[in-house]
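The other protein chains are all here in position, but one chain of the complex has been omitted.
Each chain carries a letter (A, B and C) given by its place in the written order, and its residues are counted from 1.
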Amino acid sequence: MIIVIKPGVTENTSAPVFEYIASKGADFEVTKMPHGDIICVDDGNMALDAAFLEGLDAVSSVMRVTEPYKLAGRKFHPEASVIDVAGKRFGGGEFQIIAGPCTVESGEQINSLASAVKSSGAGLLRGGAYKPRTSPYDFQGLRSGGLRLLSEAKALTGLPTVSEVMLPEHIPLFDDVDLLQVGARNMQNFELLKALSRTDKPILLKRGFGNTVRELLTAAEYIMAGGNKNVILCERGIRSFETSTRNTLDLSAVPVIHKLSHLPVIVDPSHAAGYGAYVEPLALAAVAAGADGLIIEVHAEPGKALCDGGQSVSPDVLAGIVKKANAIRQIIL
Amino acid sequence: MIIVIKPGVTENTSAPVFEYIASKGADFEVTKMPHGDIICVDDGNMALDAAFLEGLDAVSSVMRVTEPYKLAGRKFHPEASVIDVAGKRFGGGEFQIIAGPCTVESGEQINSLASAVKSSGAGLLRGGAYKPRTSPYDFQGLRSGGLRLLSEAKALTGLPTVSEVMLPEHIPLFDDVDLLQVGARNMQNFELLKALSRTDKPILLKRGFGNTVRELLTAAEYIMAGGNKNVILCERGIRSFETSTRNTLDLSAVPVIHKLSHLPVIVDPSHAAGYGAYVEPLALAAVAAGADGLIIEVHAEPGKALCDGGQSVSPDVLAGIVKKANAIRQIIL
Amino acid sequence: MIIVIKPGVTENTSAPVFEYIASKGADFEVTKMPHGDIICVDDGNMALDAAFLEGLDAVSSVMRVTEPYKLAGRKFHPEASVIDVAGKRFGGGEFQIIAGPCTVESGEQINSLASAVKSSGAGLLRGGAYKPRTSPYDFQGLRSGGLRLLSEAKALTGLPTVSEVMLPEHIPLFDDVDLLQVGARNMQNFELLKALSRTDKPILLKRGFGNTVRELLTAAEYIMAGGNKNVILCERGIRSFETSTRNTLDLSAVPVIHKLSHLPVIVDPSHAAGYGAYVEPLALAAVAAGADGLIIEVHAEPGKALCDGGQSVSPDVLAGIVKKANAIRQIIL
Partner (left out) sequence: MIIVIKPGVTENTSAPVFEYIASKGADFEVTKMPHGDIICVDDGNMALDAAFLEGLDAVSSVMRVTEPYKLAGRKFHPEASVIDVAGKRFGGGEFQIIAGPCTVESGEQINSLASAVKSSGAGLLRGGAYKPRTSPYDFQGLRSGGLRLLSEAKALTGLPTVSEVMLPEHIPLFDDVDLLQVGARNMQNFELLKALSRTDKPILLKRGFGNTVRELLTAAEYIMAGGNKNVILCERGIRSFETSTRNTLDLSAVPVIHKLSHLPVIVDPSHAAGYGAYVEPLALAAVAAGADGLIIEVHAEPGKALCDGGQSVSPDVLAGIVKKANAIRQIIL
C-alpha cells in the first residue's frame, strides 16, 4: 500500500498514520517528495484499511498495490489456463461455443434443440433448470425435472451440458451437468462460491451486471482459494445509463481479463443485448475481441419460449454465427 | 401491455403480432392513430414477452402497463405500512435509527458499543456475524459465535438486533435476531428470498448496488408473495462512474419508493459513502428526504475495526446525528 | 403519446388530464382496459410535457411514441445513407479507416505519420489542432498553425483530413479540412451544431460519454434540420462504473444505430480504451459488429506524444489492424 501525505503537515498531524501502520505490524519506507511524503507499506496480508487512512487529517490519498486475486491473477501464473469441460477445452487458444435454450421446457423441446445445436457446430449444450427470475410470478424452471431432461439430451447428442446452480444444497443434483454456471445475480453469493470451491466441477462464473472486472476476478478467487481451479469467466453486459439494449456489453473486459488473469473468458451476447437481432453482431465482435468462447440462447420458436424468447436466435442464425466465428478466429490468431 | 405499430405497415407485416397475442389468449383493442396503430393488450398475467414483440418487423415499441409488484406496490395498498420490530416501528410516520459495528468482534466490543448505541438514543443494534466480504482473504465474521455475542448485547441493553443472513440453512440460527438483513449482494438471491418468505421475521432488504428501485420492489415481492409481509427496504448507494465515494447514494429513491410502494424505506449512509466523514451529512440528508429510518456503522476505535473501520463514526458523532435527525423530523412533518 | 390512467380513478381525478390535452389542441382516443384507461394522443408536434402528465394524480405512466429525430431516423428514410468525404465513402456497405495522431505537433511529425498512415492502407488522416483538454494546464494544440500543417500533410499524401472544431467562429479556418469533428464533450453544444448545420461540410459527430444513442441521433438532427445532411456518427465509449478502461466501449450501439438510423456509424477504440494495448482487439470487434469505419490514434513514438500517447498504437500495429479489418469485412458481409 502507498500512502500519500499532504504537503507541509506537522509531525503531530502525521503521527496517527504511523501509529496505525505500527498497530498492524507492517514494514514501511518513507520517501520525501516536494509534494508531500510518500509512505510505501509492505501490506502483504492486506490488513490495512484504506478508507480509514484516507480519513486521517495527514493523508492525501491511498493506493493499494497488491490485488486480492493471487490465484486468479496472471502475476504469479503467466501462462493462460486451459479449462477442460468433458473434453471441450476453453482458453490458451482453444475456443468453444455453448448454445441452447434459456430454459428446459420439455423433453421434446430440449432434445430437438440439442440436435440443432449439434448440427450447428456448437460444442456444448446449455439449458436452465433452476431459473433466477426477477419476478416471483415468472416461470421458475422445471428444477430437478429440468436437469433430468437435460441429461437425456446429453445422452442423445453427446454434447456436454451447462446449467445454473443457485443454492449449495442443490449441487449434488448437478452431478451429470458438466459445467456449473453461477449466474450474474449470484456472482457475489459467497456461500455458494465457497460450496462450489469444494467441488472439482468446472464452474462458469458470470460477471454481475453491477460488478467490476476486479470483483469478478476476486469472486473467482473464492472458488480457487477453496481448491477448485476450474473456473471460466463470462462477460454478459453491465448496467449503464443506455437503455436501447438490456445491458451494455463490455467487450473491453475480454482483453482486460486476458491481461490481468490467466483464466479463459467467454461472452454472452444474448443476455447483454436482450434482443435476438443484436446477438449475431455482438457474438462476432466478441470473437474478434479475443474471447475464448460464446454462450448463446437458441430457440426454435422464440414466440413460444417460456423465458427470454425475445433474446433468442433461431438454429439457422446460430449455424451462421458458428461458421463466421470460426473464420474470424483464423484472422485474429 | 401497449404495442405501438410502425406507421404504414401492411396487414401481412402486422399479422405475426396478432398471432402472438392470440397464442397467449390475451384480449386486446386496436386504436388507429396517425403515427401508427396502438394495440392495448390485457396482459394481466404478464405472459407476453416484450423483447420478442419488439423484434417483430411491424413493432415500433412496447410498454408494460402492469408492474410485477402487486403486494409491494401502493396501487392496491394506498396506506403506508408500519413494520414492527420487537416494538420499534418503521414507516407511516414512525422513524428509527439502527446503529452498531460492521462486525461483532468480541463480547467486550459489542457490549460496550451496544451501551454506547443505547446512550446515543438510537433504537436498534446492528452487528454482522456472517459477513459477505469481497475477498476470500478478508475476515469472514464470527458466524454463529457472533450471533451468540449479539444476543448477549441484546440482553444487556434491551435493544432489538439486526444481522445479515446469507444462506437459507442458516435461518434457524437467527431465531433471537429481531430483524434479518438481506445484503445488497444477495438482493436477487431468489432462493434466499423464498426461504425468508416462509418465516414471519421482519426482513431488512437492502438494494443491490447494481439494481433499480423497481427491481428492489420486485425482490420485496418475492418475500411477500411467499407470505411474509414484514419487509423494510434500504437504500445504500448504487454504482455510478463517480469514484470519490464508494457508491452513489440515491436519495431520490426515498420519495420514489414512497410513491410506488407502501413499505418503509431506510437509508445506510455508511456503506454508500465509504468514509466516516461523509456519514453525518448524508444521514441528515436522508432524514430530510423523508426516510423512515437510518442504519449507521459505529465503532469506538475505527482504526482497530476488523471490517470497514474507515466508514464508521464514533459514538459521539452518532449521538449528534440522532439529535439532529430528530430535530429535522420535526421540520419536515 | 400514450397516457396510462390508474385503475379506478374518478372523473374528477382524470379531468386535469383531458384539460391539459385540450389546452394543447391535440386529438386523442380513449381505450377502456381492465387495468385502467389508455389515452392515445396524436402529439405530432411533441407539445405535451410527459413529466407534467406523470405528476398528475390520475396518471400511472406516459410513453412517447414519436421520436424527435425524423431526419436522422430510419422510419422515413429506410435506405442507408452513404456519406462522401472527398471521395472516401462511409456507410451502405462502404468502410473507411481514419488514422493519425491525437495532436499535430510539428510539420515533421504530421508529415511522417501521414505517410505511415497512407502506407498502412488507411484512407483518411486525423490530426487535432484545437484540443479540448480536461485540464487548462495541458497542451491546448497548435490551433490555426496546426491546421496549416495538416493541410501540408494532406497535399503531401493526398489523404483527406479530419480535425475537431470547437467554436462556431473557427469554422472558416477549417476550409481545407474534409471532415469536421464534433468532440464528445461538445455533442450537445447546440450553438456549435447549429453553426455546422449551415455549412455543407461532412460532420463527424462523436457520442458524448454521458449520452444515450437517442441523444446522439437527436444531436445529429440539429445538424440535419439546419440543412446539412452529411453526418457520420461515432461511438467512442461511455461512462460506466468500470475503471479498468478509460470508458466503456458500447459496441451494441453499432447495430442499434443501424436499426434506428440510416446514418453511418464508425468506432473510436483509442479514446474508449485509453490504453494502446486494447486498441487492436476493440477495433476488430467494432468491425465484426458492423461498424462503417474506424478512427484510430497513431504515433511513431508514443512516449514522446504531447497528448494521449498512451492510447496510441504504432504505424506497424495500424497496418495489421487495416489488414485484419478488411478480412473480417469479407466474412460478415
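Note that a residue touches a chain if its C-beta (ideal position, glycine included) is under 8 Å from a C-beta of that chain, and two chains touch if they have at least 3 such contacts.
Bear in mind the structure is a predicted one, so any value in this text is a computation, not a measurement.
The missing chain, though absent from the view, touches A, B, C when the full complex is examined. The chain not shown here is touched by just one of C:A50, C:L156 or C:I171, and that residue is C:A50.
Although one chain is not drawn, the whole complex shows that of A:E19, A:D42 or A:E301 it is A:D42 that touches it. One chain is missing from the display, and on chain C it is touched by residues 16, 19-20, 23, 45-46, 49-55, 68, 132-138, 166-169, 185-186, 188-191, 194, 208-211, 215, 218, 221-222, 225-226, 238-239, 246, 274-277, 302-305, 308-311. Listed here are the chain B residues that touch the chain not shown: 210, 212-214, 238-245, 248-256, 259-260, 272-273, 277-278, 281-282, 284-290, 324, 327-328, 331-332. Think of the hidden chain as still there; on chain A it touches residues 2, 4, 6-7, 29, 31, 33-36, 38, 40, 42, 44, 60-61, 63, 65-66, 75, 239-241, 243.
Going forward, only the chains that are shown with their structure count from here on.
Note: centroid distance chain A to chain C, computed from Cα atoms, is 30 Å.
Centre-to-centre spacing of chain B and chain C amounts to 37 Å, using the average Cα coordinate of each chain.
Shared contact sites, meaning residues of chain C that touch two or more other chains, fall at 239-241, 243.
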